[in-house]
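The complex appears here minus one protein chain, its other protein chains still in place.
On to chain A.
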Amino acid sequence: MAYLSLAKIRRRKKRDGASYWLLPLLLVVLFIAILLSLGIGGVSIPPLASAGHFLSYLGLTHSDLQPQEILILEAVRLPRTALGLAIGMALGLSGAVMQSLFRNPLADPGLIGVSSGAALAVVCVIVLGDSLFASFLEATSSYSLPLAAFAGSLATTALVYNLARRQGATDVAVMLLMGIAVNAIVGSFIGLLTYIADDSELRSLTFWSMGSLSGAGEATWPSIGIMLFASLLLLRLSGPLNLFLLGETEAKHLGVATEGIKRQAALAAACATGAAVAAAGMIGFIGLIAPHLARLIGGADNRFVLPAAALIGALLIILADTIARIVVLPAELPIGLVTSFIGGPFFFALLFREFRKRRA
């Protein structure tokens, strides 16, 4: 009898528990996607050959690649892939965390204007940096863009969070309208700055407003570091963030130090988004799509959703970047265009579902 009931409990626990087993599966899919993406481009490298090449460093296999292929793989594609992974992870996680923080499934760093805030700060530093922020640039050197992006995203998060809140919950309409307002303001500023920018500044403006991974390399290492650090911080908050979904008061009654968690989550998410924008410009919709796909496959428990959103975000960026690189060979599309192209209809579908639910 005792054995029977124990077995029953174990079975039930498995059924109730989050679908953690999907995480290793996602990891495997991500690895396959990375190998495929590394092989696709002007010079194509078979996925198995590049896998063999990497394993040769461990002395497990023998590398069959030509020196030229190795150069393309290691100097061009690998840094790009690494940057893409960090950005996808950071954006997916930030989206999942912001949705929990706002208690609202439609929150996304791009939609609510956090990415735009970061981009505006970056663009200001690029165009006006020499004349207005010279001492700032000097003092911060290679960290100046990530820092500016961080300040921009943090300021926007604080603004939207405080203005869209009514009695502990955020009002969807207000939040999205705030995002529209912020995006419009940023758009006009970027337009203005485009008008006064010179040629080289203009190119980097396009880069920042449409997003691209082509800046991958040493210059983006500080940003990658910040994204990894912020992501680790965010992952640690998954348990308390679950209780946040019940409501801030309820979370406090259950023993969560809500003010501290809120501050940590908002800071780390702003940090991650800011660093992503600083390294690759505005890449929209990843923060919206990744958490939704995670919930779709494994339920709403944040202890699953957060790591899954990080993996799915990384996967989406790798896929989008591969598409961006190959559709207009030998040139490449800005990756932000690709994600918006896919994300826009996805957002539509989400809105429709929300409205249907509300009518039912």
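Annotations
To be clear about the criterion, contacts are C-beta pairs under 8 Å (C-beta built on N, C-alpha and C of every residue); 3 or more make two chains touch, one makes a residue touch a chain; residues count from 1.
Throughout what follows, contacts and distances are computed from a predicted model.
Per the UniProt record, the absent chain's protein name among "Heme ABC transporter ATP-binding protein", "NADH-quinone oxidoreductase subunit J", "HAMP domain-containing sensor histidine kinase" or "Cytochrome c oxidase subunit 1" is "Heme ABC transporter ATP-binding protein".
Touch with the chain omitted from the figure is made, among A:L245, A:I326 or A:I342, by A:L245. When the whole complex is considered, the residue among A:G41, A:P79, A:P105 or A:G179 that touches the unshown chain is A:P105.
Remark: the omitted chain is touched by one listed residue; of A:L25, A:L232, A:A257 or A:V327 this is A:A257.
The residue from A:R80, A:R295 or A:R325 that touches the chain not shown here is A:R295. Mapped onto chain A, the interface with the missing chain covers residues 9, 12-13, 15-16, 103-105, 169, 239, 242-243, 245-247, 249-250, 252-258, 295, 299-301.
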